[in-house]
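What follows is a short report on a single structure.
Of the protein chains in this complex, all but one are displayed in their positions.
For subunit A:
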């Protein structure tokens, strides 16, 4: 099994406050890894460190076999074009239409004829389950769920190998959230994606994540949902055995009780 994301000894501190105290994590090719943790536990900081938006205080991060702190900026750029990131509210460029948003990375990295660019945008829009009319709309004209799908289409524009999702189902209704989960599963099957997602959605965790990384006490504990259920760390206990988790496990019997 090869690790497409390898984090070792990662430390992040802000002033006196140390968020990460040596995080070690390996994400394997083709898996869906969920990242959970309490508010302020440093989930977002970890995600931002991995995609290179935040320079860690110490430790190493390798993405697709490249050290992202490597001196060569060209290599980092090349790696960046092989990952896709969906920010929480889509982070679509507000002055461009959805289709133009999707074409931004294509125009930046490749030289393709206009007709082909338009057809690629149309295909991505269809792939993420948006109506064709959405292509000409501005982000402000879309609902929250549609903005997420449009953001996903842009993240997928370059056919990335790794997809980073920041709370993909937050703010969606349960039907929309379930549809989004299914979409991620379908895309993984067809595009062979590796997915690294920050989420608080227990349904999502149970339904699509192969393994779950829990960020507690500045470190991560990675294992399957079933093993996390047996972990006796108080926070993990509270998280996976809280009233909400019990509701999920009662309704989705097989998943939460570890039948996977």
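A few remarks follow.
Convention: a residue touches a chain if its C-beta (ideal position, glycine included) is under 8 Å from a C-beta of that chain, and two chains touch if they have at least 3 such contacts; residues count from 1.
The rule is simple: contacts and distances are computed from a predicted model.
Chosen from "Trypsin-like peptidase domain-containing protein", "Phospholipid/cholesterol/gamma-HCH transport system permease protein", "NADH-quinone oxidoreductase subunit H" or "Integration host factor subunit beta", the protein name that UniProt gives for the omitted chain reads "Phospholipid/cholesterol/gamma-HCH transport system permease protein".
Across A:4, A:25 or A:106, the single residue that touches the chain missing here is A:106.
Considering A:2, A:69, A:173 or A:186, the position touching the chain not shown turns out to be A:186 (whole complex). Among the residues A:26, A:122 or A:245, only A:122 touches the chain that is left out of the figure.
Where subunit A meets the chain that is not shown, the touching residues are 94-95, 97, 99-100, 103, 106, 110-113, 115-116, 118-127, 132-133, 135-136, 138, 140, 156, 158-159, 186-187, 189-192.
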